[in-house]
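And then chain A:
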Amino acid sequence: MKRFIGFVRKEFLHIFRDWRTMSVLFGMPVAQLMLFGYVITNEIKDAPMAIMDPSHDTYSMDITSRLTSSGYFLSERNISNHKEIEPVFREGKVKIAVVFPNNFIQQAQRERKATIQVITDASEPNTANILASYTESVVLKYAMSLQKSSGMGIRIEPKMMYNPTLKGVYLFVPGLIAMLLMLISALMTSITITREKELGNMEILLVSPLKPAQIILGKVLPYFLLSFSSAVLILLTGYFIFGVPIVGSIVLLLAETMLFILMALSLGILISTVTSSQQVAMMISMVALMLPTILLSGFIFPVENMPEVMQWLCKAMPPKYFITIVRGIMLKGNGLDVLWDETLVLSGMTLFLMILSMKKFKKRLA
Partner candidate 1 sequence: MRTILFLIQKEFLQIRRNKSMLPIIFVLPIVQLLILVQAATFDLKDVHFAIVDQDRTPTSEALIRDFSSSPYFKTSAYCMSVEEATSKLYDGTAGMAMVIPKGFSRSLVEGRGDASVQLLVDAVNGTNAGLIQAYSTRIIGRFSLHQATSNPVVIPEAFKPVTLTVETRHWYNPELNFKTFMVPGILVLLVTIIGFMISGMNVVREKEIGTIEQLNVTPVKKYQFIIGKMIPFWIIGLFELSLGLLVGKLVFDIPMEGSLWLIFLSAAVYLIVVLSMGLLVSTMSDNQQQSMFISFFIMMIFILMSGLFTSVDNIPDWAKVINTFNPVAYFIRIMRMVLLKGSEFMDITHELLSILGLAVLMASLAVWRYKKTT
Partner candidate 2 sequence: MEHEKVINSAPVIQVKNMYKRFGSFIANNDLTFDVYKGEIFGFLGANGAGKTTAMRILCGLSSPSSGEIQVAGFDIYKQVGQIKKNIGYMSQKFSLYEDLTVYENMRLFGGIYGLTNKEIKERSANLLQMLGFENARNTLIKDIPLGWRQKLAFSVALIHKPKIVFLDEPTGGVDPMTRRQFWEMIHETAAGGTTIFVTTHYMDEAEYCDRVSIMVDGEIRVMGPPAELIQRFGVENMNEVFIKLARAKSTEL
């Protein structure tokens, strides 16, 4: 036991002395939260707009001022000709162009109907879509206001649940935890063990009186603590600096986090048993771990939007379940009554990976 403690202490020192890696490990989550919290927003405001208004009448001017006062648009320039639209779009100076017809007000009053043309730069489809829909609703509202006696519109009362201001941080805190745990637990573990193999230190350890299980435990323990503390760091930063709530049970959240760490550590050990060099371990980890964690987990892009095949692929990825669980607990306040199936799948995966990695590791020793 004493020997084991000595070994663990050595492993700890080894990791904590590498200040460059340590500062990345603890600097990265904080820096990323800052970015997500302050930089990346989903709201659209002051989108540069071009207006073509040949008739320049009360209606068209009213609509223009309603558009600009909405906060979504900034009247960037007035144009007098359709041909001018193309160049301003190509330069990227303008995102949307609103074109009023000639004799707008006369047409509207005489024929009781008129058409306004909206042209968007859809090379950014999301922005284009949302801008077009804002414009449409402003115009429709104006049309209704013209006819006070006969309101034909339907008022929409949207309510954004769990994230009323559509903050990006809400989305990213859970994803970031998953990513970091993968990075530290799986990637770093696999690289460290592979490195020992490359340098031949593993052989030295294996001939020592330490049992293989103790060696693995000693290697893995520092990373377990490191992962756990960085997860807590993210939660604290999210909570205190960005006000990301933890609606549900903290105990459940931490327990699920530990479950995920166990899964990631097993995965790391497994990878280390099948690779021969650090470079290969890194590549495998990058492609097989980071990519699924960021893209096939619902971290940024909702799984439901993907094609069928990809959805199946996502279902095989542990991070998907973990992110669902963390979001559920933190933002919605879900308990085990809702999350039992995700937890079950994650536990099953963890158990499977643990047994597999232990088997592989023992086999390598034999």
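Basis for inclusion: all candidates are chains of the complex that A comes from, given by their letters.
Note that a residue touches a chain if its C-beta (ideal position, glycine included) is under 8 Å from a C-beta of that chain, and two chains touch if they have at least 3 such contacts; residues count from 1.
Note that the coordinates shown come from a computational prediction; the quantities given were computed from them, not determined experimentally.
Of the numbered candidates 1 or 2, 1 is the chain that chain A touches in this complex.
Looking at the complex, you find that chain A touches candidate 1 at residues 18, 20-21, 24-25, 27-28, 31-32, 35-36, 38-47, 89-92, 108-109, 112-130, 132-137, 139-140, 142-144, 146-164, 166-168, 170-171, 183, 188, 191-192, 195, 277-280, 282-283, 286-287, 291, 295-296, 298, 300-302, 304-307, 309-310, 314, 324, 327-328, 331-334, 338.
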